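The structure appears below as structure tokens.
In this view, the complex is presented without one of its protein chains, the others remaining in place.
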Amino acid sequence: MSRINDVGGMSGFPAIIEEPDEPPFHADWEAHVFALNGALIKRGVYNLDEFRDAQERLPVQEYLAASYYERWFAAIRTLLAEKGVATPDELHVPHD
Amino acid sequence: MSRTTELAPGMRVRTRATDPVGHTRLPRYARGAVGVLVERAGAHPLADERARGRATEPHPVWHVRFAAADLFGSGDHTVTVELWEDYLTPVEES
Partner (left out) sequence: MSDDHASSLISAEVRHVEALLESRGLLGAGEIDTRIDEFLAGGTPANGARIVAHAWTDPGFAARLLADANEAIREVGLSMAGGLQEQRLKVVANTAEEHNVVVCTLCSCYPIALLGPSPSWYKSEAYRSRVVRDPRGVLAEFGLELPAATRISVWDASAESRYMVVPRRPAGTDGLTEPELAGLVTRKGLIGTAAV
């Protein structure tokens, strides 16, 4: 089915913003998410297409509200749960 | 997918028009459109299958060039999309 990642030709997105310094990551956690994904793919926990698929399956409103690496992290947690590595509860910081 | 015609550069092809259930690498804007094969871009397992955790043999991939007007109804540029052969059907020349 048509998915929210498939935006070629769509109207309604905001103007293109160029950052002056264009850092590769905007926070340490983003670099960690990037490296975590590479490590899990290299280990064969999932493959790159499964990773893209997991991002595309995020609820549309959540997808659009999320930043680039927030989408990555959501997809990683989705796949770790689906692959049986951990339960969804285990993948979240416990709340008291 | 069975195919009676070997694809070759210069050939006109039509892309799949249907909307698949899962992950695919045929962008929506290039569905059901006619373009021209530019050149082979290697062969790779089909992304649609790999996204379901299935390993497949490599399938040919092509650079396919579309006139913007054929995709969007306007525009004087071209868009060259990289597409698995599975998404393509040769257009019979009349």
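A and B label the chains in the order they appear, each numbered from 1.
The rule is short, and it goes like this: contacts are C-beta pairs under 8 Å (C-beta built on N, C-alpha and C of every residue); 3 or more make two chains touch, one makes a residue touch a chain.
Because the structure is a prediction, the values reported are computed rather than measured.
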| item | value |
| --- | --- |
| Positions on subunit A where the hidden chain makes contact | 5-11, 13-19, 22, 24, 27-29, 31-36, 38-43, 45, 48, 52, 55, 68, 70, 73, 76-77, 80, 85-86, 90-93 |
| Absent chain, residues of subunit B that touch it | 25-27, 29-30, 41-42, 44, 47, 61, 63, 68, 71-72, 75-84 |
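In the analysis below, only the chains that are shown with their structure count from here on.
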| item | value |
| --- | --- |
| Inter-centroid spacing, subunit B versus subunit A (mean Cα positions, whole Å) | 27 |
| Residues of subunit B touching subunit A in the complex | 19-23, 27-30, 47, 50-53, 71-72 |
| In the complex with subunit B, residue positions of subunit A that touch it | 1-3, 6, 8-9, 46-50, 52-53, 56 |
